[in-house]
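In this view, the complex is presented without one of its protein chains, the others remaining in place.
Letters A and B mark the chains as written, and numbering starts fresh at 1 in each.
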Amino acid sequence: MLAADPQDTSVLAGGQSLIPMMNFRVALPGNLVDINFLDELDYIRLDDGWLAIGARVRQSALERSDLAAREAPLLTEALQFVAHPPVRHRGTVVGSIAHADPAAELPAVLRALDGEVVVRGELGERRVPASELFQGPLTTTVSPGEMITEVRVPARSPAGGAVVEISRRVSDFAIAGAAVSLWGDGAQPAAIALFGVGPIPVRAQAAEALLSDRYGAPSTEVGAAAMSEVSPSGDIHGSAEYRRSVAGVCVERALARARKGGS
Amino acid sequence: MNRVPIAVTVNGVRHEAEVESRLLLVDFLREELDLVGVHIGCEHGVCGTCTVLMNGESIRSCITFAVQADGAELTTVESLAQGETLHPLQEAFWEKQGLQCGYCTPGMLLRSLELLRENPQPSADEVREAISSNLCRCTGYQFIIDSVLEAAEQMGA
Partner (left out) sequence: MATAHHPPTRDLSRERKWVGKSIRRVEDPKFLRGRGNYIDDMRVPGMLHAALVRSPYAHARILRIDVEAARQLPGVFAVVTGAQAAELTDPLPDFGPAADKHVWRCLAVDKVRYVGEGVAAIVAESRYVAEDAADLVEVEYEQLAPVVDPEAALAPDAAIIHEPLGTNLAYERTFTFGEVDRDFAEADLIVSDRLRWHRSGGQPLETVGAIATYEIGTGMMTIQTNSLSFTSYLFMLAGTLKIPPNRLDMQPHPAGGSFGTKLFATKVSAIAGMLSKVVGRPVKYVEDRIDNISNCDHHGSDRVYYADLAVMRDGTLRSLRVHTIDDYGAYIQFGVGHHGNALAQATGPYHIGSLEYGVKAVLTNKCQQGAYRGFGSEVHNWMLERMVDLAARELHMDPAEIRRANFIRKDEFPYFIPTGNVYDSGDYEGVLDKALALADYEGCREMQRQAREEGRYVGIGLVTCQERSVFSATEFWFWFDEPAAPVTSMPESITLRVGALGDITATLYSCAFWGNSPETMVAQLVAEEFDVEPHDVSVIYAGSRNGLPATGPGGSRTTVMLAGAIEGATERIKEKAFKVAEHMLEANVDDLEWREGGVQVKGSPGTRKSLGDIALQTHLFKHSLPEEIESGLEASKVYDHPYTTMPSADRSDLGVFYPFVGHACHIPIVEVDIETGQVRFLKYVAVHDCGTLVNPRSLAGHITGGVMQGIGTALYEQFVYDETGNLLTQSYLDYLIPTAMEAPEFVIGHQETPSPWTPHGIKGGGEGGRMMAPAAVAAAIDDALAPIGVRARVLPATPSRLLELINGAKQATAEPA
């Protein structure tokens, strides 16, 4: 169906991002493909060392999932920041990732966990790692005529993890945020993903490298390292300088919390 | 615009209708079913005055299409009172003045109902967090929290 008229067709899952845009008449798809009745896409399961989440899974369902809490606790932690429960009752995990809002939590968590998505189109299925998925604000490498059917993260219990975000009101879009996973002192001890600080979520590579070098480096130093590698743009909710500043604070605080065995 | 047949159960009553696929659930409830207790505040899913329960879960009917409610069971504020008798939540809101203009009230009542089903004896902080999904411009939220706590006490008794 998506392939029939790809430029004028959108996928309707939770609709929590799409329908407001349609109400504003900013998004005007001629066709909607409603996947809400596709029960076969409603699963949370372990699949060969990965936690696999189908496109129909509601955010609140993942929040309640014991499996997810065990195998990908950073996802569970991030969900409490996503809007409000009534929105999470409808919004889907895959939907938030496909929507790719630069200030959204789940795309950043996907980056932090080195996850991937399964994209299905007329020509078949492909896997896209998180590092290649996000192209720009509200833009992914999923083409018109394709849709994400599943999101996957390696099933792995971290040594600690935390999500910290700064927003105007509790539950608003992040002005800046950090999702941190600590894997223990080893080859890749930490994953730090930032959101709200640029057109797409990014891994704070300099900060991660610092921790690789010195796993016990002070959180403030790591935060400063993260700050130095982002150049966000500003808007009415936060100037560019403000976003950069608080991005560093988010990393510092998320790391501190993760070190206390958070999540 | 194509019309799609749907069947929705609202407050225990089954309705069949043919609706435009772009018809919002809030407009379906208000215009087709005359359930005007569901309100429109922003039409972009922020304020929560359009809150209804779908299969027991609170959702925002202004960012849900009517066709997405096909086969679902919906609950609106009109189902709370039983004839002359108000629901304990309604009594509590009345007693504690949890409303002033009344516009956010149906949404607040349903969200509170959901909360008390999940958590029959919430703390004040838990109530505060739960209702933060719904805006109120009149009360400053304090008396709404008082109302929900009062209802919890009455319903637990």
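We adopt the following convention: a contact is a pair of C-beta atoms (placed from the backbone, for glycine too) under 8 Å apart; a residue touches a chain by one contact, two chains touch by 3 or more.
Since the model is a prediction, treat every value here as computed from it, not as a measurement.
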| item | value |
| --- | --- |
| Residue of B:77, B:113 or B:149 in touch with the missing chain, whole complex considered | B:77 |
| Among B:46, B:66 or B:152, the residue in touch with the chain that has been omitted | B:46 |
| Residues of chain A in contact with the chain not shown | 24-25, 166, 168-173, 175, 235-239, 241-242, 245-246, 249 |
| Interface residues of chain B (partner: the chain not displayed) | 20, 22-23, 30, 35-44, 46-47, 49, 76-78, 80-81, 86, 90, 93-95, 97, 99-106, 109, 128-129, 131-145 |
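One rule holds in what follows: only the chains that are shown with their structure count from here on.
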| item | value |
| --- | --- |
| Chain B partner contacts - residues on chain A that touch it in the complex | 12, 15-16, 19-20, 22-24, 32, 34, 36, 60, 84-87, 89-90, 170-171 |
| Residues of chain B that touch chain A when the two form their complex | 21-22, 24, 43-45, 48, 51, 54, 57-60, 62-65, 67-68, 111, 130, 132-133 |
